[in-house]
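What follows is a short report on a single structure.
With one protein chain removed, the remaining protein chains of the complex are shown where they sit.
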Amino acid sequence: MKRRSFLNWGTAGLVALWSAIGVSLGAVVRFLTPSVFYEPPQTFKIGDPADFSFGPPTFLAEEKIFVFRDREKGFAVASAVCTHLGCTVGYFQSDERFHCPCHGSVFSADGAVLHGPAPRPLEWFEVTLARDGQLRVDKDHAVPASYRLMV
Amino acid sequence: MDRRLPQFFFALSLIVLALMLAAVWQAGTPAWKNYQQEFHRLEAVGEPNAAAKSDVLNAALVIRQDLLPGLQRVDRCTTCHLGVEDPTMKNAPQPFAFHANLAPHVPAKFGCTVCHGGQGLATDKLNAHGRVPFWQEPLLPKEYIRASCGRCHKEGEVPGVPELTDGRRLFETQGCRGCHKLNGVGGTIGPDLTEEGAIRRFPQWLEQHFLDPNIVSRNSPMPNFHFTKEQARALTFYMLSLTSEQMGTYYSSVRLIPSAGYGRQLFVEKNCIACHNVGGVGSKSGPDLSGVTKQHSPGWLDEQLVNPQLIYPGSIMPAYDLETNARKAIITFMASATAEDAQSILSQRTRPLTPQDAAIEAGKQSFARFGCVGCHGLQLQGGVPNPNSQGGEVPSLLHASDDYTKEEVTKIIQNGKVPPVENPAKPAAPLYMPPWKGVLADEDINRIADYLWSLQKKKDAW
Partner (left out) sequence: MNPIRDAWQSIFRRDPLSTDKGKSELVFLNVWLHIHPAKVKKENLKVKHTFYLGFITFFLFLILVTTGVALMFYYRPHPPQAYQDMKDLQFVVYLGSFLRNMHRWAAHGMVICVFLHMCRVFYTGSYKRPRQFNWVIGVVLFLLTLGLSFTGYLLPWDQLAFWAITVGTNIGSYAPLVGGRIRELLLGGHTVGESALLRFYVLHVALLPALATLLTMVHFWRVRKDGGLSRPVWKLKEEKAAQLVSIGGPDTNGPLAAVPASKDKTYGLMEVVTGKPIFETVSMEEEEDAVFSYPYAFFREGVALLVTVATVMAVSIFWQAPLEELANPAKTPNPAKAPWYFLGLQELVSHSALLGGVVVPALAVLALIAIPYINLTPSRRLADRKWAIRAFTLFVVVNVVLIIVGTFFRGPGWAFVPPWVHIAGGE
């Protein structure tokens, strides 16, 4: 067996092998990426639009969101999770601002940081109307603070 | 050396690469992805504009699951059954069809398998429908699905499922317990049926068994009861409902169906007629409840039941500790309650209604709410140890009228009382009657006294 053809077959074999290894590495990463989450879902329904009052936002504790309803413009959903280190902020009707109890961050009514260590404004989530007439919030889709859903 | 070795090596490497790609292909093309793509196509048909259409067509293909820790299951049915909550999919082909009358049993809170059976963890059709070996809960045939209502709704009637009530009645009246144990009571000739609904979810077998036990269970000692088809079906429904479902608190709290029947039951239990009347029949102390659901919203009525003093600060209506569905049931009953209902409730009382009943009822609720029961007992029996007091324990109040007048008792409640000491050398008794003046209004104290007096036992009364 000539050395060159030995090397050619051998090299070709190694190429195939390294390709298989490459595919395997990709497969490993995909394997480790979870396909389902044992957590509350990121997209969920919050109920009928009629159940939500105008004026101060409705706080949903389990989902950690505020649901705003404006007579003219409609629905908006803000995250209640402070962008600093993750504590749950509270909304105060008296000054129409969000206050975080942990390190004192203050956010305006549209989520902008007014003072405190928070680096980013509060997130707003996409809210849409599902086919059965319920409001659906999608935490995987962030929207600008001006987003509104008119119902 | 082997001449063909490098070629062999090359061929094997190719084979390994091919197998790797085959495995990856197998893992990457599950059937549910095709179903989701088809559903997106269906959805896109209804989308008005091109941008929305392309959004829908390019939506991510993901496994959807309903995590139900309270029901100890995980259901992934909505991965393929995507139109279940979408009314526009009424005429779509399965698995995309809309599920009518779903509320309040929405998938996010209840999943699917608790009613339909099947294997919620699976993501392919054959395994998910559970018609595979080693899965004991296959999809229930259509006609038996309503039997699943009985898995949670174990008390009372279930609207729309008379078979459950019939089945239960047949079970009790045909002597089944003679051979079969249920919830610890019964004979041991046949198998224990307490978990029958969990271990044998094969309705056709069950129904055959009731029609003729020997067909499905050869040499069975169970006699042929010659049940009719309807009876066999009712019993099958009942069997399918026999499980000891472990449910989280949310499910236990909403288990009771808020039907008018249940509401009437609660109305009697809580003695509402002691203060209220319906169309004039009943007590005149509180308002007439007829038509109350037309005058007030359900939310208002619910609030009234939760916290009567919030809406009417001076109200003597006690705050009953009722679950959500119990309150709903009472309100449902209110919507249809008539004077005839009130009359029938009155006639079922063991003793007639008196004008004092309202006060006595309010007094009873105060007695419980302010902690009197802690020392004096729910049945006023006393008995809580109180060392070094005369008698050694908190006294029973059932014979208070022998030693005191009603006014004296009222004074004791207002001013309190330290019990006389048995042995002055020893430390004072730890328990004493605290003064309630200022805490309880005088009217409340009077009503408590009324309540106590309604329960007095005379020494010679038997």
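Observations on the structure shown:
Letters A and B mark the chains in the order given here, with residues in each chain numbered from 1 onward.
Just so we're on the same page, a contact is a pair of C-beta atoms (placed from the backbone, for glycine too) under 8 Å apart; a residue touches a chain by one contact, two chains touch by 3 or more.
Everything numeric in this text was worked out from a predicted model, so none of it was measured.
The chain not displayed touches subunit B at residues 1, 5-6, 8-9, 12-13, 15-16, 19-20, 22-24, 26-28, 63, 74, 76, 119, 121-124, 127, 133-136, 218. Counting over the whole complex, subunit A has residues 10, 17, 27-28, 30-33, 35-36 touching the chain that is not drawn.
Here is the rule we go by: only the chains that are shown with their structure count from here on.
Subunit A and subunit B have Cα centroids separated by 34 Å. Residue ranges on subunit A touching subunit B, taken from their complex, read 1, 5-10, 12-17, 19-20, 23-24, 27, 35-36, 38-41, 44-45, 130-132. The residues of subunit B lying in touch with subunit A in their complex are 1, 3, 6-7, 9-10, 12-14, 16-17, 20-21, 23-24, 27, 62-63, 65, 67, 76, 85-89, 106, 108.
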